[in-house]
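Worksheet: the structure to be examined is printed underneath.
Left out: one protein chain. Kept in place: all the others.
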């Protein structure tokens, strides 16, 4: 029932030095809602105490109320959104996490995933640390708390040396708002300003919503410390090239965001154009899988000259699921989320464009729908290469054996999906669309292991089999 | 904060003869959600009792739970969705309404508006009827209850002779599901089938969601009675030409619905094409106001050859409003719902396409947004004529003095909205796009008073000043 | 699980002429909470509109919130509490009911029961009245609405002539607060004052809670009209002797209330004394069934000289029930509500005192409990006569065949309950305790049909078999 997409796990937003810090944070999180719909949280600091509001569900379900915002006084705030799962959702895992350190409180929000989080957790528990969540983020918090360094900055650097993986952290202390990006800059993180106030955000669209100015990206391996004296930058790691996750461009980031100096909508349109160049075909209409396939389909249509048409209409009211009551009438062809625009499709040779295929479950339904609407032929075009490898950096991917492209050849996929043809954008086409001549195989410009299998960091937990370890004996209720 | 659109007041859906009647009705209402987001209700009949579930909010907030559906057993069901207002929402006005008549129970769901509802209500109260809601729908229920006729069908016809205005009714009794459309067929209503079960629905998209087959439209002035013996049709009024509301085609109906044999998406694209024919201009990009302006903008771009681009990105997570906490920071240029795709707009001569302008409040913000994104010029094109007159047939229109086109000339509107130019589709262009050579002024093909001021029925309550009467002394809490 | 007691069906409270009318009404209803725990409602009039808040559950669950009280502005208010049932609870039956009459709004709260309510309802539905509740109270509202009289007072009198049974009504109109008591004065109703404000209440304890002064009882067959000009009294019926329900004295009324000039606690203690006089026995300890048996047990102990002891401790935190989870461990001797004070009971000859036995279900458990605590003998004494006949005047009684005293002789009851002896207070003793020499069989001083079978009014619905009629085809969900 959920869209068959990879899912980003989180978004981070923080404000320093604005009297409406919590309201701005709520708005920023709302703009980042596509990065996580499971839960949202905000911590503010009011000069004396930290204040926190954590909730399951959408930002707009909870943080639209004055009564909630009034519980978050202060000039600085840090917020977080989490992804939505089909399984159990846990309030205890909603971030920001908070800890009282000896020098004062600290709040922590995390986008990414540690590849040695479970290994570290096991060691910490052995030493007597008590974990409250099952998130890898808490590991980092315990490392900070246990550091014997004096200053909070040095404690953080101490802790950073222990962790591996992808992380964009926001931290809030009594005096500082801190932004940290991992040595490869896998997950995005940007700095902005609103008058004298400073902002950190996962994407620029969260600056736009509050009318803030984009200042710059947080660099890979950089610690940015914002306090009353201004902004200081620290780079505790050896300098290496940035290697952001290519999937932010393909699917995760909002089309109106600018990442690494590039407009996301334009990238996607370019991917569509390169897709048309690589695998054009004569047809009557280019139909996007809404909404994610629209920019690539527009690019494809523009490049190919085949007319663009909204052949599938999406019901935007879905929100909560109809899973339960529908189960008993599942045999009916329920068109809960998408409905074909039959008059547009009937008798047409259709090019169906989407940005990616994961399991293939949505594609199979969409294709069936278009067939029922009596298309004469269906040719699917995907504006990214086949996804063959799982992610360990903060994207919710299915197991390798569930990835359709990991298990089937393109010919078999054509057969299984019931298509007339199926083409994916090539790795080269993808890098071209991003403005590069080609992938630099010695030092790839992007983190692209889902297509290539080349993981940019150690995978400690995976290699030690820790991924299947039970993190807590306490059940999720 | 709400979109500056006319709003449809309701949608109706009913099932007769299917063991999952309530689930199907929930799905049908979900497909009709765009016709009303304030509240939803379902009444089912289980062979012995009627069962009812009414709730404020979206269909998917309430009717997705098995526990709710289980309270609605039976083979027949009737459902309703209501529009969302900025003001108070009232559970007591959520439909279907129910009454125990002497011969058995009756449930009633209504899309439309009676133009003499208040006049009738006053008379009924004088005679001793006790009203529970403030809706005009209850008037019809009391008229049925008070009829001295014997059969339920004759009671209904008796009551129909008293009411004026626009109405598409669904009624459910112990043995029958009944569909009624007013003599002019102003609001839509269609019949469908799912195996042996019969369906009534405001739009065909609600048939599609459950995989039902479209059978035919309910005719203007027709009473369709569905029972175990089949379908019977009654036409108690003198025969006149159908005259459906043109706004269903322009904005209300879902683009994947077929109304009067015409695909709504195609109509809108045609309106965009005729708009381009009438008022073309050289430009760099055609940008739709999302989502309603997209089909017309695609038509405009196709006809004019100017490239189409998603220059404004809409946040689909809005749902609940951020009104309260934002008020104190309103001075900031909060971009809650729409964000410009700056790189697409910068330095460009923009054609901005929308389907209508009501008050102009949204347009003014969108235009300002595009200016901030540094467009070189902005030319707005509206794919319908100027709205100058209020509606009394079930559309929630503002007062005449709030309609921008009712108060300002196009030149003044250009000035007020800060545009380089502004053009509306002509009445002729609108009828052309609908496939007619021209408007037949003697017997217009559509109800189009919002543009022309020609109301197709008596307006009893308006003419007697009843519209400002307080309907109940009981406050809305 | 519920106590095996007859249950009073309602309580009424109203305020006229006080700026905190709703708050005072909430407090008054709280003091009357023992008269109904299913639901509570308040209607206020603010000089322009009526405002209403109805809720299931206790008064203190809903009406303690400023946000709720603030929705009830105005100088006059009317409130109601309803009884709690084991079955479904219905918000639509929570009173006060409200209707817009032609001359203005009217709110109605009722304590009692009409013995021809269903007969009248059937006639009204036949004539076209639409009922929203299944309560007999709505019948009276329709009769008022349908009256052709001009003034509200005359409409009310018109309607009163049609109804039979027991009723204490409170009504609130734009200008008046009205109190009505049936010709026999079966249910209580009193007048009070708080400064210039006037109060109506079911019992004097509701005057005490707000510090109001008791003025007088509403007389049997009296209509008291309170408005800005003062208090007027009307007596539209032929004068007959008052005949209040004896059960108010035995069990319903709060012990600190004064009814008919008599302190309820003292009555109950007197009943205990007469019980001791009639059926004394040598014993070690007098133990009350808490809390209702305490006053009678104190009287019994005082009269008999046997020491009084709290041999059974009641857990006052019950509130919501533990019915569901306990069912599977029912075989265990769960002592949810009562626990024996074993050290007090062990080896003692116990006199167990309660005010009444209905089904005997509680008694049987209490007696078993005392046995387990190793009493040497158990002698039960009941401070009222055996209940043999059901009530039709607003008391929730079980069917006749569920009344233990209606089915078993005292000897059989002794056996079934596992007692050493069982004695009830005699009719004569009861009347003695109330200060009368004896029951006046020609014109009994009290409504006492539960003991005697002498019903003081016609029982139209019972005699016509209407009691089993389904009042609505709409299910209770």
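As written, the chain order gives the labels A, B and C, with residue 1 at the start of each chain.
Keep this in mind: a residue touches a chain if its C-beta (ideal position, glycine included) is under 8 Å from a C-beta of that chain, and two chains touch if they have at least 3 such contacts.
Keep in mind that what you see is a predicted model, and the values were worked out from it rather than measured.
Asker: Where does the absent chain touch, in terms of which shown chains it meets?
Answerer: Result for the missing chain's touching partners among shown chains: A, C.
Asker: Of the residues A:146, A:231 or A:262, I need the one that contacts the missing chain.
Answerer: Final answer for the missing-chain contact: A:146.
Asker: From the listed residues C:61, C:127, C:149 or C:440, report the one that touches the chain absent from this view.
Answerer: Candidates C:61, C:127, C:149 or C:440; residue touching the omitted chain: C:61.
Asker: Which residues does chain A use to touch the chain missing from this display?
Answerer: Those residues of chain A that touch the unshown chain are 46, 49-53, 71, 98-102, 104-105, 125-132, 141-142, 145-147, 174, 471-475, 477.
Asker: Give me the chain C residues in contact with the hidden chain, please.
Answerer: So the residues of chain C touching the missing chain come out as 20, 23-24, 26-27, 30-31, 33-34, 37, 58-61, 63-66, 69, 194, 205, 208-211, 254-256, 258, 263, 265-266, 291, 294-295, 298, 302, 307-310, 313, 315-326, 328-329, 332-336, 339-344.
By our rule, only the chains that are shown with their structure count from here on.
Asker: Linking chains that touch, what shape results: line, ring, star, complete or other?
Answerer: Contact pattern: an open line, chains touching in sequence.
Asker: So what's the Cα centroid distance for chain B and chain C, whole Å?
Answerer: For chain B versus chain C, the centre distance works out to 51 Å.
Asker: Distance-wise, how many Å sit between the C-alpha centres of chain A and chain C, to the nearest whole number?
Answerer: 62
Asker: Which chain A residues touch at least two other chains?
Answerer: In chain A, no residue touches two or more other chains.
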